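These notes concern the structure reproduced below.
A single protein chain has been removed from this complex, and every other one stays in its place.
And then chain A:
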Amino acid sequence: MSMKKPLAAVAAVAVASALAACSSPQAGGGGGGDASNCTNKITKTNLPAVTMWGWYPNMQLVVDNFNKRNNEVQVCWTNVGQGGDEYQKFQTAISAGTGAPDVVMVEMDRIPTFQIQNALVDIKKYGFDAVKANYSEGAWKDVSVGDAVYGVPVDGGPVAMIYRTDVFDKYKITPPKTWAEYEQAAQKVKDAGGPLFGDLGSNVSALTMALQIQKGAAPFTYDPAQPKAIGVKLNDQASKDVLDYWGNLARKGLVGTQDQFTPEYIAGVINGKYATYISAAWAPGYLTGAGVGKGEDTGKFAVAPLPQWDPANPVQVNWGGSAFSVTSQAKNPELAAKVAYGLYADPESLADGWTNQIIFPLNLTVLKSSEFVDAKVAFFHGQQANKEVYVPAADAYKGVTYSPFGQYYFDAMTKQVSAIIGGSVTGAQAADNLQRDVAAYAKEQGFTVQ
């Protein structure tokens, strides 16, 4: 509670100026090529520098590798925060028209959001053909709006089911292959007095969306040739079914309702409070960083393919995954594109990324290499997780059309999932509310909704 400011507006403005004050020095002196504010040390100071924001845990090494090998351009890197924190700063810089870096790391589902504000540059004319073959079609689709390419894919997030072998052994269950089996297994564990089987988090809208897409939902249709028209379909039967399914699991007490990425949730994962964790391929890196898989729960985790609705026609989905985009505030877009294309492309950086399970690479030279495919993943106690689960999932992924108002959609979804958890709506009602809410927002933003 701020007591000193007599008018509410002042608080908002104060926050604005505080944000501006914090971010401007980190933005590399207003987003230009000022190399004096980089987190990394640039030794080749005679070369032009490109500023870049990113948050991969091993970014320091990646940037140093790039700078060492490159004699044309140097990268000035700053970590302005992960995910939402970075987008907030980038968004502010877009609105202000200044302060953005030349290259920015964005998750694929955010690309249309920034593209529609003309904040990103189509990098197709800056050497796309030379690297096109390095990534799959699905990967390119996720970073494209129409025919234009707005980012270089770096990592993906094929979704799978991470589970606790100790819990599965104790209650004598095998990894469920379908969602019906998942529910049965959950019931069995609960009846035997076991832990929660999974979690319905209100703050993981992107995962919820992916699970709906798995059942056949297509939340958005968008053709950039007709930028005013957008298709919003958030309450079709598939979307409703998935929300109802998870809502029922929560209502029966089979899964928890904790927000994910919170200390509370991580503590639960460490303590074996959840038998499964439906998450993406980058999850092991995140969990290890948070202390999971060390100490008492070492060697307790394994991974199985994502349960299916129709095992005869399996569908694989993706959560997260990110790319390097060139911003429209870049002083020299061509040079910036060189950085975006080359930053996470040398063998050493790529190897570091996947061997430490920080990222799941989309670069096909790695994705197809036997070192990667056959790797025995330490987090999964030597299980060949890539070969058995993640690579097939990534190969089968078809790509998705994301909306140009991703933040609003995810916030609205969070609200509805919270309502499901609170018991005030069913999954189907939540889907209807979400459709109404998001369609109204789209109209308000000037779209014609189909």
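Going forward, contacts are C-beta pairs under 8 Å (C-beta built on N, C-alpha and C of every residue); 3 or more make two chains touch, one makes a residue touch a chain; residues count from 1.
The criterion applied here is as follows: contacts and distances are computed from a predicted model.
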Legend entry - Complex member absent from the view - protein name from UniProt, among "Cytochrome bd-I ubiquinol oxidase subunit 1 apoprotein", "Hydrogenase-4 component B", "Glutamate synthase (NADPH/NADH) small chain" or "Multiple sugar transport system permease protein": "Multiple sugar transport system permease protein"
Legend entry - Of A:Gly127, A:Pro175 or A:Pro227, the one touching the omitted chain in the full complex: A:Pro227
Legend entry - Residue among A:Gly138, A:Gly342, A:Pro404 or A:Gly427 touching the omitted chain: A:Pro404
Legend entry - Full-complex contact with the absent chain, from A:Asn65, A:Ser144 or A:Asn203: A:Asn203
Legend entry - Missing-chain contacts mapped onto chain A: 1-3, 5-17, 19, 84, 87-88, 91-92, 94-95, 116-117, 201-203, 227-228, 257-259, 262-264, 267-268, 271, 404-405, 407-408, 411, 414-415, 417-418, 421-422, 444-447
